[in-house]
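Missing here is one protein chain; the remaining ones are kept as they sit in the complex.
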């Protein structure tokens, strides 16, 4: 029973069907009819004109955005546990040409305006120190917390004050929206977000993510950078089709609600063990090595996060019985 | 009737079926069972141990290889019509960190040992001029010519003499193999090739290419560079499955033979108009603007290559009737 | 008797004296009194507000300018014999993060609006090909020709038409000004130049060059890039002092006139042998290997440029007797 990562789950049948349907001769790259629909589909979702580009990984979405928002000689403020810092093999340095990630603290991989402000103020304003150009936040965070739209807006205000662009890594954006009930628009551009990595791979997609540019004037540059990074697939229709299958109806939200609900079921089984509140689809529990062993012995697969901590991630297709069994097993510890 | 590009064709049904079959929970990234089979499947095909990594585009395969073969401060010899020079948006400069493409001439985008040797010798051996570190050739070439294994071997000898690594852009490698009858081994490592971009997307694949490393000690570095470039898909199994569907049987060769045969049918209709011999699946014809117009009026879609030249590319699934009609139409010009 | 390169000549005594005078405690980097005078000194010379930054090499001046004028994913049009292409070890690729030099032809390393226009038009306007962002010309050229202000202005007009920024590599800017009699202002910003590498090292300076930004809003970025490239010397006053010694009087022009005059003396001795008109301080002569040998036997040191061509470069301090002897020897061939 796998609770290891939402990354590894299967894609949703409707997504697969969409890929099959798109498998016919059309114009190459992003000249096809599916890709052509992306801008309008996302513009509707976000209640304003946006530009949307498919890419095949979250790392690509994140780092194309960062490269467009930060020149090589400046820096990007982010949490020290951010995916871009700890799990992308230095991709931000590669895509930006050497920009610096400027690390912030904060419980649960979440930053506050005060933390960001201190980060900005700690930089001497001279030519010897790298000056920040952007801030990147992750929603839901790497520890399963969510920013509410109002929290993002407070960060957006601060970013504008300091002249910083703002990026949101939304590998689990759907989970954050499902959790908060905030609208996609309130959560992003109305709160000051310039670019969003809108994740689908962890939420029923196969291998398509979308980079949403609210600063639409960046789209042409990003399109070039996408090609230059080897991310302009010849048959991009198969990427666009996946995304459309998820967002042209409610599938993206339904999937996120399912994984969030599974996480809540687990959380409610372990109130005293939670390292962080469970607000999306990740559960971090305190558990001794023996307890972890006991769970594994019952057939549950998960991640040893750190000394005395274990991580479960639920997926859109998590089996209900498995969840019930794991909840039971946790209670029984 | 589309003769525009093999890029845009549909993927083969067996490839789609393989993707569907692979759509189930497994370890993320390249930890799945399909990815695990790549090394051995290609090792068998190439009659020696190789390391094989899936990527989603030819540009990624090419440029990851080049970055591993050439440091930022050196150069890569290639034909001035090479895809890496004219159609990858500067990706080699991005992936290598600024290495220089050193352009060679030669009819049909094909280079000879003499041309390469002159290219090497034209560089002053000092610190002011960029020194070459590698050579990249394309087989089949951008103009539909093929290198025979013996020709590659002659280039390989020269490369070794000058201490150059050798890369082969095999976006249409299958067509070259089908055309020459040379073995994959003879065409590559036995001829001195260190890394091969083995293309599938133009040959029945959906969005998977393979980077084959004969210099196997580069594989760990390339794996890191792949991640760092945002090319390590979470569900890499869908990429591996495509490739396996093509190479574990003869499908890759059957597809290439089909597109080559369609090209021959067209070539035989236009002996006096051929700009280059037709050796793979591309046909370049001399045709006046009026003649091009006449062909388009009959419903044929193709590319205006240059003044008085038009290009047709055939695909693995090119309709036989369409080919016959186009051949007829060309004869009728 | 050395006619090898103006690079290698001694610095002018007034320059050395200025260095000595500046050797006292002052604020580090560019916070000293000499550096503080650069902007106004050059603003006077150019008859408008400019920003001026010292660097220690022409390569640094050129490439800092190019990095500010061209993003990593675009290109710079230049002559295929330009110093940035053939003699800077790929520095433009390093400083820009992989931008492409797009090579133009033209006799004597000089380009015309027609050549540039054709270069621009040869690029397909899509995401697959690198789009040009800037043009760089060298004045005087690598073959000792000069652009007159009116010629630069014609290129500037074309650059604006195509939305290109314009850089001038003025490693021998003084020689061009001395040769044409055009004003520094007419030769640069009035003709559309955005950034000028103003060379002093070949003209009596020791190791100081100036990067002049007519697009003054680039200065802050360039200052950061200068530091980031390791070019912000702690005791920058020694660089500023050299430059001021040359430009606060007429020394820069006097030096250039001296070397130009020496070149003219040689040119007049070899009317039938000149490969290019002699317009600055370089002389390219047709000479057989035996003739070259004969000249060397008489003690003249120079460069074998190519088959049957030799190059002489005169310096600000070229000994008059040496020049007379060389002229005599050339006549005697």
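Every chain is named by a letter (A, B and C) in the order it is written, and numbering of its residues begins at 1.
Note that a contact is a pair of C-beta atoms (placed from the backbone, for glycine too) under 8 Å apart; a residue touches a chain by one contact, two chains touch by 3 or more.
Bear in mind the structure is a predicted one, so any value in this text is a computation, not a measurement.
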Give the residue, chosen from C:63, C:134, C:243 or C:283, that touches the chain omitted from the document. C:63
Only one of A:54, A:73 or A:300 touches the unshown chain, namely A:73
Contacting the left-out chain in the complete assembly, out of A:100, A:148 or A:311: A:100
For the full complex, which residue in C:23, C:122 or C:150 touches the chain that was left out? C:23
Which parts of subunit A are in contact with the chain that was left out? 72-75, 86-90, 93-94, 96-100, 127-130
At which residues does subunit B meet the chain that is not included here? 29, 71-74, 97-98, 127-128, 131, 221, 223-228, 232
Interface residues of subunit C toward the undisplayed chain are 2, 5, 7-11, 16, 19-20, 23-29, 55-61, 63-64, 88-91, 94-95, 201-202, 206-207, 224, 227-235, 238-239
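Basically, only the chains that are shown with their structure count from here on.
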Distance-wise, how many Å sit between the C-alpha centres of subunit A and subunit B, to the nearest whole number? 34
Per the centroid of Cα atoms for each chain, what is the distance between subunit A and subunit C, given in Å? 50
Multi-partner residues of subunit B (each touching 2 or more other chains): 88-90, 94
